[in-house]
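Missing here is one protein chain; the remaining ones are kept as they sit in the complex.
First chain written, first letter: the chains are A, B and C, and each begins at residue 1.
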Amino acid sequence: MIAAPSTIPAGGAITTQLLEISIGPQHPSTHGVFRMDVVLDGEVVRALKPVVGYLHRNHEQLAEKMSWLGSMPYTDRLDYFNSMSNNWAYALAVEKLAGIKVPERAEYIRVIMAELSRLQNHASAIGFLLQDCGAWGTPLLYAFKEREKILDFFETVSGSRMMCNYFRFGGVRVDLNDEMLAMARKIVAEFPKFLDEFEKLMTTNEVVLARCQRVGILPKELAIAGSISGPVARASGVEYDIRKVDKYGVYGQLEFGVPVGAVGDVYDRYYIRVLEMRESVKILQQVLRDIPAGPVQAVEVKLRGFKIPAGDGYGRVEGAKGELGFYLVSEGGPKPYRYHIRPPSFINLTVLEDMCVGHKVADAIIILGSIDIVLGEVDR
Amino acid sequence: METIYQLLHVTFANVPAWTVQVAAFLIPIAFIFGVYPAIFALTTLVERKALGRIQNRYGPNRVGIFGVLQPLADGLKILLKEDIVPRVADKFTHFLAPVLIVVPGLLVYLVVPVAPGMVAVDLKIGVLFALAVGTMSAIALFMAGWASRNKFSLLGAVRAVAQVVSYEVPTVMAGVAVIMAAGTLSTLTIVQRQGGGILNISNWYVFRPWGLVGFVLFVIGGLAESARCPFDLPEAESELIGGYHTEYSGFKFALFQMGEYLAGMAMAGVTVTLFLGGYMGPGSGPGLVGSLIAMLWFFSKLAGMIMLNIWIRGTWPRLRVDQLMGFAWKVLLPLALVNIVAVGFWHFLTPRPLAWVVTTGWLVIWFLVLTKCNASAILEKREYRYV
Amino acid sequence: MNIAFWIISAVAVLGAVLAVTLRNLVHCVLALILFFIGIAAHYFLLRADFLGTVQILIYVGAVAVLILFAIMLTHNVTGVDGPKELLGVKWWSGAAIAATLAILLKKAILSDPLATLLPAGDKAQSSVAEIGKALVAGWVVSLEAIAILLTAALIGAVVIALEEIQKS
Partner (left out) sequence: MNYPGKGLVEGLAVTARNFVGSYFYKDRLTTVQYPEERIQTPENSRTFPFLVFDESPDKPRCTACKICEVECPPKCIYIVMDRDDKGKPLQRPKAFDIDISVCMQCQICVEVCPFESIKMDNDYEKSKYGRFNDLVQRLPDLLKSNDYYRQIKPVKAAEVDAKLKAEAEAKAAKKAAAVAAAAAKAAATPPAGSAT
């Protein structure tokens, strides 16, 4: 709760007034139309209330009025940085509910897509974080340059750079031909070079260290209690990665590590993302080496008039931002009866105030940046 | 001014003396008003281009060949923009602030010599004057932030004032080292003292142990005083939107930009004068040709300093406000004080090699001590485990 | 010389008058800064360029800023809710004290031997060296006393700040 600005004693006989400022929704670094109601004592944050809903688009309600397939392109628009993993989570939920078996090649392609979107998401997330630190665009643009290559790949495969709409129930829409695989291999081979350069530019930079270390610490207990997931939780030392827990897709057969931090400050959240990108590169190398031949689409799934037996199911994936889940209830018809999303950005945002209170206003900005939210997913 | 006066006096012997006096007075002013704003316009273009290249972009290349007319287009655009004054703003102060911000930047150039004898006013206390008028910008920044009646602006103004006042101290202390070594406050004399030696270069103060330290301190202090990256907290786009100039638009905003750049260039000019030998360089000396070469040297050094500013801006993130203060008081100020003692050693130890050894040793020891004392503030090795 | 003197004086007096009559405290400080700059200009006019520069450096750059920061702690900056009467008892008593002080100062300055010793206008050289010598030779005890006083004030400020940091 935010008290009205009142006069409080702040040391000695001098009394100071609290300052209530509204950061957002048109603030340059709130990552979209997000608003923070901040109560400041000088420059120190005393209370912070996140205000969401400026980008509410009625996504869940729309999906309940639409065919099962019709919601697929809408999931692209949730977290518009990761349309591939959003697609996968929704497809996974539907496949669970309908009992569809996905061909192996399609599973491999799905891993390629998900890990590539994780790469570009993490790259731009840390770019944005450093932009919030005040680096004048350079790290962000280096990250975007690399992201551009991955988006080109997405365009070549699915036809669109960000709104891919690529996954289908029981497989994927387009098969990867040899040229596309070569393109993916090239991207994966070049990515570590970018990471090395980026790390040299920023990771040991004293200003970054001073700004990020011991700022916005999220304790492990709070992370668990707040249902925080993804890199934010792992930076706080929570050993939780759905790729390891659920072993969905072919993740059970792949070798990769999940980096876990200890302190849980902004720096850990930054560096965990860097390490995760390195692991993603390893996964991609394995997948691109082992991808089998075969169909990419289960034959029993019809495009039109697709119906699902009554029941409910929850499908989740380890999205780049955390656990992305779709809870679906079917009545046996062509539309979902209930369609609910567990958006990682939104749930990770709930601990924002706990992380920010006591820090400076500049820290609040980078703490928000380190959570890595996308407002399309927060407001839905 | 005196040089120009004499030059005019000799050339136009038969015109009345007062015209020569007025002309000698107006020419340097015209020079300052003409050349430095032109360099400002050029700097905005070069900055955008250089930042673009640093970030693997082209930068502006549409207006004119290679985008050289971009500053003109920018100026035209910003002139045509609506001038918005917030309804609750303090109108008079809001209007006055952008006008005042340009003044200190221009005043500093009065004492910056560009060639032998070519200084607008050869003040006996030139260095002090340059540093003193630099502080006046704090008042203008405060007026801007306070008059806007915007909380972001106010925060920016408070940051600006605190920052300028704090960094004034180490900057002046770094300048004191040069004043002690040169034994004068006159900028012209300081530059002359840096002449001679090998190719007019080896006597630059930056090639002395205390001079190098002083140079680094002065560059950092100059960046902070002109609120350039990584000390651009008063504007802090990602935190305070625009800081003190959030509520300014149109030409007033352009004046803020201009004031900021002029102040940054002025600090660069003073740095060149104090540490980089001013106009000194191979070939510079009295006479027309020598003067032209000297001017070339001065402006190339100025350009180099500006490029350094741009380079830093393209690379480093911004500090936080408490770290900024801590850096000024815990690192820069002690180092500046130690540096003053080092100049004392330099002055009194007679065999030059001995002076070199003692001064360097003294500075290195204190540098290590200060690093040790402040080591807890930064750098923490992190271990990550994999599951 | 005379014209410059009168213009600068007029500006300085205007600043001084505005500083005490304006309602808004920030405006008052800005007027005070105008006054400070006027005084600095007077110093320059007298060829005491070192004093003029120090005036700007210390008064405009530091003192005025400190006053601005002090005003930040004031509740009624705009003076809207303050006492309305301008020429009240307080004003008159203040004016009386100021007048007394001015008379005393005039007497003190004119009776000082230094006033007659100063070289006239144009012949004056840069005063830096003399001031420096005077400070470290003739007035070294006073200088050290002031230095100790300021150091004590600085330590006091640090102690107060430390207490606040420890509290929070």
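Basically, a residue touches a chain if its C-beta (ideal position, glycine included) is under 8 Å from a C-beta of that chain, and two chains touch if they have at least 3 such contacts.
Everything numeric here is computed off the predicted structure, so don't read it as measured data.
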Partners of the unshown chain among those that are drawn: A, B
Full-complex contact with the absent chain, from A:Ser71, A:Ser85, A:Ser124 or A:Ser280: A:Ser71
Of B:Ile32, B:Ile54 or B:Leu110, the residue in touch with the unshown chain: B:Ile54
Among A:Ile23, A:Val207 or A:Leu368, the residue in touch with the chain that has been omitted: A:Val207
Contacting the left-out chain in the complete assembly, out of A:Thr138, A:Gln213, A:Ser280 or A:Ser345: A:Thr138
Contacts of chain A with the absent chain, listed as residue ranges: 66-67, 69-74, 76-77, 138, 142, 145, 148, 152, 155-160, 163, 165, 173-174, 197, 200-209, 303-304
Chain B residues that touch the omitted chain in the full complex: 50, 53-58, 311-312, 314-316, 371, 378
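Keep this in mind: only the chains that are shown with their structure count from here on.
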Distance from chain C to chain A - Cα centre to Cα centre, in angstrom: 59
Contacts with 2+ other chains: residues of chain B: none
Per-residue overlap in chain C, given as positions that touch at least 2 other chains: none
Chain C residues within the chain B interface of the complex: 24, 26-27, 30, 33, 49-50, 53-54, 56-57, 60-62, 64-65, 68-69, 72, 126, 128
Interface residues, chain B side, partner chain C - complex: 90, 93, 123-125, 128-129, 131-133, 135-136, 138-139, 142-143, 146, 158, 161, 165, 168, 185
Touching residues (chain side chain A, partner chain B) in the complex: 19, 21, 27-29, 40, 43, 130-138, 141-142, 145, 201-202, 205-211, 213-214, 239, 241, 244, 257-263, 267-268, 271-272, 275, 360-363, 365
